[in-house]
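A protein chain is absent from this complex, but the other protein chains hold their places.
Let's turn to subunit A:
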């Protein structure tokens, strides 16, 4: 491989593309932290010789950290050993607590201190404070910091923005950053993992924050992966129930039959020790795995590669309808080698059961616009086709995309598993999630509750509320319009006729 890259490499650049993770707010940073830990674990498992190769390079820089200003070791011939890896990450929070813990914890070497932006007082769960106030105040610093990270990339393909919707920083500053990225890097894809508040969310204003942020996501993101905490909790519980002696939210132990490190909630094998584990780590590991699985085919080889730009191309038929329902299987693999591995086909069935999804929506009763199957491990095209044939009759696809399946085959499985499957579905069921959100918004808004906290922020108008709710309404209508075609498809135009 190396000799080949020599030939291909007159400028000694990496041949693969890079991605940058921008983690914003408390939730975004906690998820991000788990992502970096698991990414290191994954690369260490694949890259036994510690060579700084293309796939490590997609998320990490190789640096010589002896110096105060850690200098970037150029990719060169691609034969260099890993000296010290630095995450291609920008960490943003308007409070110090979370980021500061991360920079003292076991992963501290992984973060570049010049790529942290923090403030002190937080956003008070107020989108306007995050977006209008801090967004404006920090615009230049954000731009510079992101530019620095981007300049370390030979070929930047994608930004992953991680944040929650219900608070003030993640939601407000996060979407402000999204705007910045759209302005300054229009050709770089913007994928957002957004954690939506559940209906029992204890932040009263979370519906406001979420709807205001949605407007930005609809306009400026290329692709959004909505996540619901309730779905994550349910997955954690399901794993706990399958394995009697496991404790909720804690590591799953070998003795109980689950292979160490294999569970989708598990961080074992990463740099963090058991004693460092935080209460939401299991849930956040699920999201971290989502990002790893989604990018696996771009980073590792396989017989049917799927790059990130192919995900948006195939799954987004209309520009605003870019909200994808994700689900991952298996949740864990068994450690007892005498038990037969779970049948491959079971993995496909499970992927289409609601309890493996990262949001609670119900795709089976709605309309699929498109669906991607991102497979990792020892699985061939015939296995995928067999399962599509089997599962297809129970799924409703829009009439003009009856065979709307996108397949990716990556040879490298996740740590501790033989194979895995990530499904990304563009399904009209997401509009139900948005309708719930809208209803919660309206209950507050019609009483004008807390509005003054928002409008008192400079730059924030009442119009921002009305245009956001309008945007959400029109998004919901667009999904509904397509869903109406479930039983009543619009006939296509007649085909072109040839005259003899």
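The working rule: a contact is a pair of C-beta atoms (placed from the backbone, for glycine too) under 8 Å apart; a residue touches a chain by one contact, two chains touch by 3 or more; residues count from 1.
FYI, contacts and distances are computed from a predicted model.
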Quick one: find the hidden chain's UniProt protein name among "Tubulin delta chain", "U3 small nucleolar RNA-associated protein 15 homolog", "Cell division control protein" or "Replication protein a3". "Tubulin delta chain"
Out of A:98, A:180, A:316 or A:351, only one touches the absent chain, namely A:316
Which of A:73, A:304 or A:435 sits in contact with the chain that's absent? A:304
Positions on subunit A contacted by the hidden chain, ascending: 1, 4-5, 7-8, 14-17, 54, 154-155, 157, 301, 303-305, 307, 309-310, 312-319, 369-370, 380-385, 388-389, 392, 399-407, 490, 492-493, 495-498, 500
